[in-house]
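One chain of protein is taken out of this complex; the other chains stay put.
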Amino acid sequence: MASDKIDVRYVAKLARIALTQDEVERFGKQLGDLLEHVNVLSELETSAVPATAQVVESTNVERSDEAGPCLDRETVLSMAPQRQGAFFRVPKIIAEP
Amino acid sequence: MTVKTQYEAVIGIECHVELKTRSKMFCACANEFGGEPNTKVCPVCLALPGSLPVANAEAIRHMIRAGLAFGASIPAFSKFDRKNYFYPDMPKDYQISQYDMPLTLGGTVRYWLEDGTLKECKLTRIHLEEDTGKSMHGGGGDGRIAGSSFSLIDFNRAGVPLMECVSEPDLRSAQEAVGYLESLKRTFVQLGVSDVKMEEGSLRCDANVSIRPAGSSELGTKTEIKNMNSFRSVLRAIESEIERQTAIMESGGRIVQETRGWDEGQGETHSMRSKEEAHDYRYFPDPDLVPIEIGAALIEELRKTIPVLPPQRFAKYREYGMDAKQATQLVDNSALADYYDASVAAGANAQASMNFVLGDLSRLANETGIAASESVVTPAALAELVTLVEGKTINSKIAKELLERMWAGEGSPKAIVEKEGLTQTSDTGEIEKLIDDILAANEKAATDYKAGKTNILGFLTGAVMKASRGKANPALVNELLRKKLE
Partner (left out) sequence: MNDIVKRSAADIVRDVSAKRISARDVTEAVLARVDEVDDRLGCYLTRLHDRARQQAQHVDERVAAGERLPLAGVPLAVKDNMCLAGTRTTAASKILENWIAPYTATAVQRMLDAGAIPIGKSNLDEFAMGSSCENSALGVTRNPYDLKRVPGGSSGGSAAAVAAFEAAIGLGSDTGGSIREPGAFCNVVGFKPTYGRVSRYGLIAFASSLDQIGPLTRTVEDAALAYDAMAGHDPMDSTSIDRPVEPAASSLRDDLKGLRIGIVKEFETAKLGPEIDALYKRAYEELAGLGAELVEVALPTADYGLATYYLIAPAECSSNLARFDGVRYGLRVDGADVGQMYEQTRAAGFGAEVKRRILIGTYALSSGYYDAYYVKAQKARTMFAQDFRKAFERCDLIAAPAASSPAFEFDSKSDPYSMYMMDYYTIPMSLAGLPALSVPCGYAGTPALPMGLQLAAPLFEEAKLLGAAHAYERATAHAAKGTVAV
């Protein structure tokens, strides 16, 4: 099991959360401690065990292809932190995904 | 004298195609192009807190049919995964996609080039995912990201089902890339799984391009080309990129692995490298959705719905003797191609039927605004007409008239021919009698002919044909006239 020290800044970048220096240190320590606790899992012999994504087994849950009602546009846009006309508005985008 | 190294291009294409369904992939909002911004949205496709996705059954069937059309294998087990990254027009800030267990694996796309050469390109996979919303960039930058100061978002397209087709790097030129894309497009349209309208953004593609010394089996460093909005721009962008890479190699430079955007106006690609860190998509199975199991029975059921596909048609038409352009034209009009195939199935000579279908029948369809397949002339009736001509029961002039009368609803060609005695006559005596009458009435013409005005022969033939009410065998008329005049 991985034992590398967690790079909190990198992870926070992926998770898009700005951290203060204080948070970097505090979370770094707390997450490091937690990782030590979860590392007990390495004791479990799981090579022959399948992974469980859903504990109650089920497959092929699908809906038939029928269109239904949508939300009223004013309701939708009234939630927007910033709107412009019929659109949601966001600050400038730096790069394509 | 040094021998200049010849390079060959190695190209792979990833393309996204919106599926044709009534509703979106994971919710019941209408899947329609356009409309007032932010009107085709609901808690699910807007990613409101608490909302959950439920997969569209029809989209999954479309995927399996697309896979079967290319001879892909359909795994018994498939699932949805989350691809995590932030982008403002992606409501959940993760995309529901498929990572390691896509709905279809492998397969081969057959395509052809303008000159009719048949080619193949292998597919890696086709997987199902959801589309994002649409961002418009404002405040400078002419609608591009660079230079803009804000963006406006419309989520109508968010959640529309999208298939991503990933090809193997089997393509060797920009022309092949376009041929491949055209074949994909034709096949999806024929299957009814997508409208494939590039102008509406329902087909979008990226190309991975590298070059290597011709004959080498190693892969060079590739670049990924984006922002190609039409087949024409795919052609130009890849050609330009191959040129760029070749120039770098020839000057002893190194290709940098990067993403490059195609600039339609400038006619060149430019680097899109950003300062953002590398992506880590953190794929994991979507816990809001359950796996998909695909049984043999479903595959067999769907296999039966696969029609004859454009590449098969094209190859067959070429065997019938059509030139590449004619064959392409017919393949691209699938209703007419169905009509044509039915006439051949009903016994018509393939070549002769083609002449009618691409000629007079298409002309009539154009003139009247009624597609051949919608007209009263059935493929069987056309086959009957073709057979009458081929059997020399009627001549081609009569056939042309007959077709117009059939189009007008006068009934079967055989019935008209029998009722009106239009059977072509090759009775020499009868024709000679008509010729004598015509020559008697046009003495000057005969004199002129003998004086060297041989082009009068056409006029005389027409007159004889008219006198025979079109029934005379034109070739015979011509031959006999000539004899008489000489």
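By letter and in written order, the chains are A and B; residue numbering begins at 1 in each of them.
Definition applied: a residue touches a chain if its C-beta (ideal position, glycine included) is under 8 Å from a C-beta of that chain, and two chains touch if they have at least 3 such contacts.
Just so you know, these numbers come straight off a predicted model, no measurement behind them.
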Query raised in the report: Of the chains you can see, which ones touch the chain that is left out?
Result: A, B
Requested in this report: Pick out which of B:15, B:74, B:121 or B:153 touches the chain that's been left out of the picture.
Outcome: B:153
Query - Positions on subunit A contacted by the hidden chain, ascending - result: 1-2, 6, 8, 11-12, 14-19, 23, 27, 30-31, 33-35, 37-44, 46, 49-56, 58, 61, 63, 71, 75-76, 79-82, 88, 90-94
Query raised in the report: Of the residues in subunit B, which ones touch the absent chain?
Result: 43, 46-55, 82, 84, 86, 88, 91-94, 151, 153, 155, 276, 280, 282-284, 287-290
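Everything below uses one rule, namely that only the chains that are shown with their structure count from here on.
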Query raised in the report: What is the distance, in whole Å, between the centres of subunit A and subunit B, each centre taken as the mean of its C-alpha atoms?
Result: 41
Query raised in the report: What part of subunit B is in contact with subunit A in the complex they form?
Result: 21-23, 28-31, 36-43, 46, 54-60, 79, 85-88, 90, 135-137, 139, 145, 148-155, 226, 272, 274-277, 279-280, 282, 285, 287, 289-293
**Report entry** Touching residues on subunit A, where the partner in the complex is subunit B
**Finding:** 10, 13-14, 16, 53-54, 58-71, 73, 76-77, 84-97
